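Quick one: the structure is below, questions incoming.
Excluded from the complex is one protein chain; the other protein chains are retained at their positions.
== chain A ==
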Amino acid sequence: MGIITLAQIAGNLNLIGYGLAALGPSLGLGLIVSKSVESTARQPEMAGKIQTLMLIGAAMVELLGLLGFVALLIM
């Protein structure tokens, strides 16, 4: 292990790509959850409906992260 091999990148580069690809969906999930918490605090009687809508939206965003994961597996 000399100074030359110190900068070597070993392993699968796709992992780094997946890490980068997970950034966007994580921001989106954060926005969705924070907004739904906010609206539940404003109108507690709508909590059930807001939660359902939040889960539908979160499922859409989660798919974006999982697409990266599938691309990591098949490449």
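Please note the rule applied: a residue touches a chain if its C-beta (ideal position, glycine included) is under 8 Å from a C-beta of that chain, and two chains touch if they have at least 3 such contacts; residues count from 1.
We take it that contacts and distances are computed from a predicted model.
Engineer: Write down which listed name, "Phosphate transporter", "Pup--protein ligase", "ATP synthase subunit a" or "Cupredoxin-like domain-containing protein", is the UniProt protein name of the chain that is not shown.
Structural biologist: Its record in UniProt gives the absent chain the protein name "ATP synthase subunit a".
Engineer: Identify the residues of chain A touching the omitted chain, counting contacts across the whole complex.
Structural biologist: Its contact residues with the unshown chain are 1, 6, 48-49, 52, 55-56, 59-60, 62-63, 66-67, 69-70, 73.
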